[in-house]
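Apart from one protein chain that is not included, each protein chain of the complex appears where it belongs.
Up next is subunit A:
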Amino acid sequence: MQIHISNDGPPIYQQIVDQVRFRIVSGVLHCGDELPTIRGLAEHLRVNPNTIARAYRELEHEGLVEKRRTTGTFVAESVQQRTAAQRRQMMGPHLDKLLILSRQLGFDTEELIALLRKHDQRFPPLDGPS
């Protein structure tokens, strides 16, 4: 997994959680796919193994991955049902940021929605599962 670690960002375990979660929720990783071993990913990223273990625990806690005894860590089978709520939750901080910025710049919510619609037209229509 080509995870990018920035030295100036959030804590390293958080960066790993975010990037693995993105891969799972966006469908790049599928149910039952195996994640790299803690040791393998630690060596590859040159990151303390405890940090990887912590990131995996966090993903397990979120229900996105599951540990199978002695074999490794896998993308959870039940991810599909959970993602609707989870995807909404992931949008939260970005929506808050957008709202704060638009208020500071003097747009009300209706104007913001209109702006969103206008920008949305620039993107190809969404045809995946909703």
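Some notes on this structure:
Note that in this section a contact is a pair of C-beta atoms (placed from the backbone, for glycine too) under 8 Å apart; a residue touches a chain by one contact, two chains touch by 3 or more; residues count from 1.
Convention: contacts and distances are computed from a predicted model.
Of "Regulator of SigK", "ABC transporter ATP-binding protein YtrB", "SGNH/GDSL hydrolase family protein" or "Thiol oxidoreductase", only "ABC transporter ATP-binding protein YtrB" is the UniProt protein name of the chain excluded from the display. Residues 5, 7-13, 38-39, 42-43, 45-51, 54 are the ones on subunit A that touch the missing chain.
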